[in-house]
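Below are the C-alpha cells for one structure; questions will follow.
Only a single protein chain was left out; the remaining protein chains are all shown in position.
Per-chain numbering from 1; labels A and B assigned in written order.
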Amino acid sequence: MIVFALRRFLGFAATLLVAAAVIFWLLDLLPGDPAQFILGINATPESVERLRVQLGLDVPAHQRFFDWIWGMLGGDFGLSYTQRAPVGELIWNRLGVTLPLALLAMLVSVLVGLPVGILAARRRGKALDTAVMLLAQTGIAIPGFWFGMLLTLLFAVTLRWLPTGGFIPWQEDPAAAMRGLILPGLALALPQASILARVMRTALVDVTGQDYIRTARAKGMTMGEAVWRHGVRNALLPVLTILGLQFAFLIAGTIIVENVFYLPGLGRLIFTAISERDLVLVRGATMILVVAITATMLLTDLTYALVDPRLRQGSGA
Amino acid sequence: MRRFLAHPSLMVGLCGALAFLLLGLTSLVWTPFPIDQIDIGRRFLGPSAEHWLGTDNLGRDMASLVMAGTWTSFLVAAIAVFIGMGIGVPLGLAAVIWGGAVEWLVLRLSDFIFAFPAVIVAILITTLAGPGSINAIVAIGIFNIPVFARVARGGALSIAKLDFVAAARLTGLGNAMIAWRHLLPNIMSLLIVQGTIQMSLGILSEAGLSYIALGTQAPDTSLGLMLREAQGMFLVHPWLTLVPGSAIVLIVMALNLAGDGLRDAIDPRLRQSRSNVLA
Partner (left out) sequence: MDKITKATALALALSTALASAAWAQPTEVRIGVALEPPTLDPTAGAAEAIDIVVYQNVFEGLTRIDETGAVQPGLAESWTISEDGLTYRFKLHDGVTFHDGSTFDAEDVKFTFDRIVAEDSVNAHREFFEPISTLTVVDPLTVEITLERPIGRFLFDLGRGDAVIVAPESAADNANQPIGTGPFAFVQWDKGSRVILEAYSPYWGEPVHLSRATYVFIGDTATLTNALLAGDVDGTNNFGQEALGVFEGNPQFTILAGTTEGETILGTNNRKPPFDNPKVRQAMAHALDRKAIIDGATYGYGTPIGSAFAPHNPYYVDLTETYPHDVEAAKRLLAEAGYPEGFTATLKLPPLAYAKLSGQIIASQFAEVGIKLELINVEFAQWLEDVYTNKDFDLTIISHVEPFDIGNYTNPDYYFGYDNPEFQALIDTLNGTTDEAERKELAIEAQTILAKDAVNGYLFQLPQTGVWNSKLTGMWKDSPIEGLVLRDIRWTE
C-alpha cells in the first residue's frame, strides 16, 4: 500500500510540473494585449507601452516562467494585472464560495442520487423504476442555466423564499450566505444526482448478474440482502469514479451557475480574467485548480485501493 | 431484431433520436426559410401556417432555426464522443491488460488531461482559436478522452481479475485479443451508458459554451445559442426559449433512453439473468 501510495504521489508531482509548463505556454499564445485591454480604445500607443513595462510584459517569456514557478514555490502567485491585488488572496476569497457550493451540490446529489439509483435497481422493470429513471433523464437533459432560471422564477421571484442570487460573505452573515447557496446548489445537484442515480442503478444491475450474488442467493439470502451485502459494495467502484469526476467538475465548472446566480465563485473569476487577459491571475487560478483536481483524483485512487484491495497489487506490481 | 422491439424505451428513444437526427439532416438541403433571412417587420410572430413555430427576435423562422440548430448540436456532441471513445477506450484497456509502465503512462496522461478544469480549458481553446462550433467540438472532445479511458479501465479492472480472463490467457490468447474478445464486450454496457451520458453532456456543454458566448456563433445556429439568445426575453417572449429548450431536453432524453435500452438489449449477461428470473 505504501509503495502504491508513493508511486501515485510521484505521478501527482510530475503531473503538476508538466501542467504548469502547458498552462504558461498556452496562455502566452493567447492573442490580445493585457495593457491594451486595461487602457481601452482611446489610449495612445505610448500609454500602452508604459503600462506594458509596468506590468513586466517586456520581460522575455522564459524568464517570466521561471519567476512564476519560483514565486509559487514560495507561495507567491503574483499580482493580478487588472485588479492590482495578490492572486493568492483573490483566489482564496473565491474558494469561500466555490468550495461550500461544490460540497453542498455533492452532498445533495449523493443523498438523492444513490438511494434513488438503488431503489430503481431493486424495482427494475417496474413502474417505479420507469418513473424514477424518466425523472432522472429529464434531470440530466435540462440545460443548467435554463433550470437555474426556472428555479429562481419559482423560489425567488414568485414565492420570495430565497434570494435571486448574490452572496453575503460568511463573516458578515452565515445564515444569509447559506441561503444564497441553496438555489445554485440545487441547480448544480440536479444533473449530478440524475447521473449518479443512473450510474448506481446500472452498476447494481450489473452486479446482480454476478456469480457471488447468485451464490449468496443460493445460501438463502433474499435478493435485497444479497444486493445490499455484496452488490452495493462492488457497485461503489464506478460510483466512486463518477464522484471524483463530479467533484473535479464542480470545483471549476460552475461558471454557468455562478453567472445565473451572480455568485463570486472561482469559475467566474477565471472567466473574467481570461477575457481581460489577466494572465497572471488565470495561470495562478488554473494552477490551483489543477492541484485541487489532481489531489482529488489521487484520493479517489487511494480510496479505490482501500475498497478493493486487489487493485493495490495490480498497480503496485 | 425481436429483442430490440421488446424494449419499449429503446424504441421510443431510438425513434426520437432518429427523428431529430433526420430533422437536422434535412436542414442541410432544405429549411422552410433561409436561416439568415432577417426581417425585423415580421418578428415575434406566433406559430402560424406560414411559420410553424413562429419567428424570433430578428424575424427569422423558428422552425428553420430549430432544424439547423439540431444538426449543429448533434454534430458537435457526436464528434466529441467519437474523439473521446476512439482514443480513450483503447488507452483504458491497454492500461488494464499490459499494466505496469503502460498503465502508469495511460493513467498519467488521463490524469494530466483531467487535471485541467474542463470548462477553463474549453474557454482557453475557444479564446485561442476563436469562438465557434469546431473549437467547441475539440474542447469537449479532449475531455471525453480521459472519461472513457477511466471508465474503460475501471470496468475492465474488475473483469480482468475474473477467472474466465485467466482461463483465456492460459489458452494462449494474446493481450490485445483478450482485451478485444473478453474485456471490451464486458464493459460495453458501461461504455454505452457513459457514451450516452457524454453525448447528452456534449449537447449540454455546447449549450453551456453558447451561454457564455463561446459556442456556436451567429449567423450559424445551435439549440444552445437559440436558448441563450432568447433567455433574456424569457418573461416577455417565453415561447422563444421554450422551443429550443424543449428540443434540447427531448433530444437528450431520447439519446439516453436509446442508450439505456441498447444496453439492456445487447448485454448478454443481463439477458441471461432475466431469463433466470422468468424461469
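Things to note:
Just so it is clear, a contact is a pair of C-beta atoms (placed from the backbone, for glycine too) under 8 Å apart; a residue touches a chain by one contact, two chains touch by 3 or more.
Everything quoted here is computed from the prediction, not taken from an experiment.
Considering the whole complex, the residue from A:Leu29, A:Val157 or A:Leu306 that touches the absent chain is A:Val157. Within the complete assembly, B:Gln217 is the residue of B:Thr31, B:Asn175 or B:Gln217 that touches the hidden chain. Across the entire complex, the residue among A:Leu51, A:Ile140, A:Leu181 or A:Ile251 in touch with the chain not shown is A:Leu51. Residues of chain A in contact with the chain left out of this view: 30-34, 36-44, 46-47, 50-51, 53-54, 82-85, 90, 93-94, 97, 149, 152-153, 156-157, 160, 163-167, 169, 171-173, 259-265, 268-269, 272, 275-278. Mapped onto chain B, the footprint of the missing chain covers residues 36-38, 40-41, 43, 57-58, 127, 130-132, 213, 217-219, 231-237.
Going forward, only the chains that are shown with their structure count from here on.
Between chain A and chain B the centroid-to-centroid distance comes to 20 Å (mean Cα coordinates, whole Å).
By the touch criterion stated above, chain B contacts chain A in their complex at residues 9, 99-100, 103-104, 107-108, 111-112, 114-120, 123-124, 127-128, 147, 150-151, 154-155, 157-158, 161, 189-190, 193, 197, 200, 204, 207-208, 211-212, 224, 227-228, 231, 234, 241, 245, 248-253, 256-257, 260, 263, 269-270, 272-273. Listed in rising order, the residues of chain A touching chain B in the complex are 7, 11, 14-16, 18-19, 22, 26-27, 29-31, 130, 133, 137-138, 140-146, 149, 191, 195, 198-199, 202, 205-206, 208-209, 234, 237-238, 241, 245, 248-249, 251-253, 255-256, 259, 267, 270-271, 274-275, 286, 289-290, 293-294, 297, 308, 310-311, 314-315, 317.
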